[in-house]
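Excluded from the complex is one protein chain; the other protein chains are retained at their positions.
Our next item is chain A:
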Amino acid sequence: MITFLRRRIVSSAIPLVFVVLGVFVLARLTGDPVNLYLPLSATEEQRAEFAAAHGFDQSILAQLWDYLGQVVRLDFGESLRTGQPAGEMVLTAFPATLQLAAVTMLIAIVGAVLIGSLAAYRPNSLADRVASFLSMTAASIPDFWFAIMGVLVFGVSLDLLPTSGVDGGAEVWVLPIATLLIRPFGVLVQVVRGAMVGALSAPYVKVARSKGASEKRVVFGHALRNATMPALTVAGDLTIGLVNGAVVVETIFGWPGIGKLMIDSILQRDFAVLQAAVLLTAVTIFVLNIVIDICYALIDARVRQPVAA
């Protein structure tokens, strides 16, 4: 297991480094932030002074070297936009995104397993057709449209939920989670259903039934365990997407998360905040990938076998 983990850590760390370096370079190719932060009539001298004060007058390689030196000291620089420490801004925003992603994926996985299994248990039954239709619809609905409709229907017309914001109890979570949930839920139901249809027709299921195992045990004990791998892969990808920032949801509902922070940082060429946000999400995704790999290994012993020499 240790060998397996070490191998996975090394292979996951490489993309992490490339992402961080790539964002650093690409961000600087999007343009000079000086115009955004200085008065319109700033002189050439003032512009040069501003650029020098923030290191923009150096080559990208020199800036990268400085940045890496700062990162080692856990110093992520200062936001051009707000003047606050970039690391502090990112750490303040990230938990709100993590909460949203965790709750959404928990509901999506539990719901998809139940509904996908139910649909697969009797293929082409009414329940299966309804589940397939609804899951495909859910996976296809644009989240932006769904969010605005949710605000207008449930927030304004029916007056059941707040339109947006984070002030209040459970009710403030409903529309953001519903918006965020709809696509992962639709996708996962289809994945679970497909995997379960295959698993339920496998020989070992027939053997289990012939041995007198209960249907509950056949479905959830045998078939579901074997159908978990593809679902876990897809769920992992979807979770990573949410951790990267639920930009649409955070923008529409005023959710103080990292997705909105990243978009604002890109638009305002606030490189320090963007880099800190990308680094934090990249590390989180790195950890998530390791956790998913551990789950693979726990579920399927073949995964953790060392590769034969």
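Everything below uses one rule, namely that a residue touches a chain if its C-beta (ideal position, glycine included) is under 8 Å from a C-beta of that chain, and two chains touch if they have at least 3 such contacts; residues count from 1.
Note that in this section contacts and distances are computed from a predicted model.
Peer 1: What name does the UniProt record list for the absent chain among "Fe-S cluster assembly protein SufB", "Acetolactate synthase small subunit", "Peptide/nickel transport system substrate-binding protein" or "Thioredoxin reductase"?
Peer 2: Hidden chain, UniProt protein name: "Peptide/nickel transport system substrate-binding protein".
Peer 1: Which one touches the absent chain: A:Gly87, A:Gly116, A:Gly155 or A:Gly236?
Peer 2: Missing-chain contact among the listed residues: A:Gly155.
Peer 1: Which of these touches the unseen chain: A:Ala93, A:Ala131 or A:Leu242?
Peer 2: Of the listed residues, the one touching the omitted chain is A:Ala93.
Peer 1: Out of A:Phe76, A:Phe146 or A:Trp173, point to the residue that touches the absent chain in the complete complex.
Peer 2: A:Trp173
Peer 1: Any idea which of A:Val25, A:Ala52, A:Ala102 or A:Val130 touches the chain not displayed?
Peer 2: From the options A:Val25, A:Ala52, A:Ala102 or A:Val130, the contact with the absent chain belongs to A:Ala102.
Peer 1: Against the chain that's been left off, what residues of chain A make contact? List them.
Peer 2: 30-33, 35-43, 46, 49-50, 81-84, 89, 92-93, 95-96, 98-99, 102-103, 106, 110, 148, 151-152, 155-156, 159, 162-170, 172-173, 251-257, 260-261, 267-269
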